[in-house]
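Only one protein chain is missing; all other protein chains are in place.
Moving on to subunit A:
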Amino acid sequence: MAGHEDSGASKKKTADSSNDLPTFNAENLQNNMKIIYYSRTFLSIIGGVIAGILGYTGLTGFVFYFLIMAITSLGLAAKAKFSIHSYFDCWNRLLLDGFLGGLLSYVLFWTFAYDIVHIF
């Protein structure tokens, strides 16, 4: 949990919005991308454990994964105070980047928790 909050607190402004022609500080943009990646990975692991404990099977589990990803996007947007353009270059990056990257970790921890709780 500490890692998640630390990384969320250090988003940096990338665009100088006083120009018509937005310029992006590439290093900060990359830092923000990394933060998104870490948040998604962490939440997909936690989400996998939750799904396993709650006993979701089949399609419900995958729907839960997309729900977790949507919550992540919402949380990140809220953290950026909804002024996306001063932190990222477009909406798609925040919403869709790394969407499916956490899927494998999610399935691993989902299987793990499900088995430990329900089968054994």
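In this text, a contact is a pair of C-beta atoms (placed from the backbone, for glycine too) under 8 Å apart; a residue touches a chain by one contact, two chains touch by 3 or more; residues count from 1.
Keep this in mind: contacts and distances are computed from a predicted model.
Chemist: Just by its UniProt name, which of "Elongation factor 1-gamma", "aldehyde dehydrogenase (NAD(+))", "Serine palmitoyltransferase 1" or "ER membrane protein complex subunit 3" is the chain not shown in this complex?
Modeler: Missing chain, per its UniProt entry: "ER membrane protein complex subunit 3".
Chemist: Tell me, which residues in subunit A touch the chain that this view leaves out?
Modeler: Considering the whole complex, subunit A reaches the absent chain at 3, 18, 20-21, 23, 37-38, 41-42, 44-45, 51-52, 56-59, 61-62, 101-102, 104-112, 114-116, 119-120.
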